[in-house]
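Removed: one protein chain of the complex. Kept in place: all other protein chains.
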Amino acid sequence: MNESGRVEAFSDGVFAIAITLLILDVKTPSQDSGKSLAYQLAHLWPQYDAYVVSFLVIGIMWANHHQVFSFVARVDRTLVFLNLLLLMGVSALPWATSVVSSYLTQPKEARLAVALYGGFMVVHALTFTTLWWWLTRTGHLFDARVDEVRAKATRVRFALGTVVYPILVGFSFVNALLTLALHGVVAIYYAFNQLHVPTRPDTDSAAE
Amino acid sequence: MNESGRVEAFSDGVFAIAITLLILDVKTPSQDSGKSLAYQLAHLWPQYDAYVVSFLVIGIMWANHHQVFSFVARVDRTLVFLNLLLLMGVSALPWATSVVSSYLTQPKEARLAVALYGGFMVVHALTFTTLWWWLTRTGHLFDARVDEVRAKATRVRFALGTVVYPILVGFSFVNALLTLALHGVVAIYYAFNQLHVPTRPDTDSAAE
Amino acid sequence: MNESGRVEAFSDGVFAIAITLLILDVKTPSQDSGKSLAYQLAHLWPQYDAYVVSFLVIGIMWANHHQVFSFVARVDRTLVFLNLLLLMGVSALPWATSVVSSYLTQPKEARLAVALYGGFMVVHALTFTTLWWWLTRTGHLFDARVDEVRAKATRVRFALGTVVYPILVGFSFVNALLTLALHGVVAIYYAFNQLHVPTRPDTDSAAE
Partner (left out) sequence: MNESGRVEAFSDGVFAIAITLLILDVKTPSQDSGKSLAYQLAHLWPQYDAYVVSFLVIGIMWANHHQVFSFVARVDRTLVFLNLLLLMGVSALPWATSVVSSYLTQPKEARLAVALYGGFMVVHALTFTTLWWWLTRTGHLFDARVDEVRAKATRVRFALGTVVYPILVGFSFVNALLTLALHGVVAIYYAFNQLHVPTRPDTDSAAE
């Protein structure tokens, strides 16, 4: 396994654990509550909502991370460090998710909760953009397929994509529930419209 | 590692974590309960039951996922997305399991709990079938060993297999405890009677 | 990755998660208890004990599993199923550990708790022995280095090694605390005295 391979394996582990821990925040109905199981299941909808959105969000984060790293052949210490910061944000998402699901039924507090959630998305977008800038700036960390000149040219477009999250933070204060749903929609949009890593015309684009 | 390899590694991680988290739902007897350890251990049987059945269920789900993906050479975005939906259901099973073990001793509520559990199995069967249809429809994602024409012909049989879970959902309302046991039996049956991925006569069937 | 590789990767995941979940059973001292941090830390010794012993036990189980599977080239459905049963026991050890650490200070109940713990070791030894018998019986699952005839001859010695755990179960009722310590000692013993997988004289013994 080359250097880049073990960074990917470690990152995959963190993504897989963070995404699976989400379920721990969905409460189990309890006989002690004095309410019927059906009633309790029906009233857990904020937790289902938050679970589904966060699962999609972390899943797409993983897919994007995966796509970029499939073109990375070597890692330096800065890249390892930037990747660590990125994973720190990903790992914190189950906590942000549980804040959202705890307050989604309280109209006033829900705004702050969803804005906090959006804040984590902003941080993720910033670290991912920084990581991409570092890769395009150093150049020699990419594998041979990548067209470094054209990759550098994607920087601005890549950064522009991150504008959507600050807007969602602001929109949280208008409608928290709708904003949460929009986070899910944005995740699905990015699943099918990832930024392409530009490759040389004479190489195989294995990551398509 | 090729594309398909990293999707498998991520999926393996999610399966491994979900299956290991099941034990967190088995309560630890406590001195504060005022009852003897032996008494408490004996009365935890619904939790042992649910643990064993769900461990087998997730384990066999992994084995089937593993068998299909061992024939997948390439992934596209739709496959990554379908796989993510599949993992979302798998990750939620520890929660469904804890609902079952919490209500198994209450005859009336147990029916709904086991039906809910069966509902997750129906969802899993549907996403797995959809994933298989996508693979056989696109064809080019398979590796060279797979006989695409004969693979397409397995679709109906594959979908028929999923009929058993809706029946178990219905049967939950007749006998919850027996239905839970049947989920375990079906899992063991599928462990030894997986659908074969049809291979060309001139290639090695490595997954047999 | 060949078939055997992905079974190993999944098993590694389960072992790694089970061993890391052990720490969740060590309670965090709390300000609400009205006792000093130093006092609380000192009185958590049963939890430290159980943590250290179980960490060693699962670690050595992993090392043994790893050694055997490094000689396995192919898996069949029976092997996958036996491996799943083995992992079910491994995954349950954090629960058995928490039962032990909850009752270690109560002389009477501690006996049953440590016997229960030993019971899980007996089950693990039995499934591991069965898995080894299956491997030596089928023969064709091993890779080319293994001397199948001599491997078959190790069966009895392999099974004899499992006699130690039933004895420890019995000894739990004499001295629970000492028996727990003995589980740690046995684990360390097996770490340095694993059964060798017999290899052909003309092949490299990579697993030594």
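Details
By written order: A, B and C. Residues from 1 in each chain.
In this section, contacts are C-beta pairs under 8 Å (C-beta built on N, C-alpha and C of every residue); 3 or more make two chains touch, one makes a residue touch a chain.
Note that the structure is predicted; figures quoted are calculated from it, not measured.
The residue touching the chain not shown here, chosen from C:Tyr51, C:Tyr103, C:Tyr117 or C:Trp132, is C:Tyr51. The chain omitted from view is touched by exactly one of A:Trp45, A:Phe81, A:Phe173 or A:Phe192, namely A:Phe81. By the touch rule set out above, chain A reaches the unshown chain at residues 1-3, 6-7, 9-10, 13-14, 17-18, 21, 24-25, 76-77, 80-81, 84, 87-88, 91-92, 94-95, 98-99, 102-103, 106, 109, 112-113, 116. The chain not displayed touches chain C at residues 5, 8-9, 12-13, 15-17, 19-24, 26, 28-31, 36-38, 41, 51-52, 55-56, 59-60, 62-63, 66, 70, 188, 191-192, 194, 206-208.
Convention: only the chains that are shown with their structure count from here on.
The distance from the centre of chain A to the centre of chain B, with each centre set as the mean of the Cα atoms, comes to 26 Å.
With centres set at the average Cα position, the gap from chain A to chain C is 36 Å.
Shared contact sites, meaning residues of chain C that touch two or more other chains, are absent.
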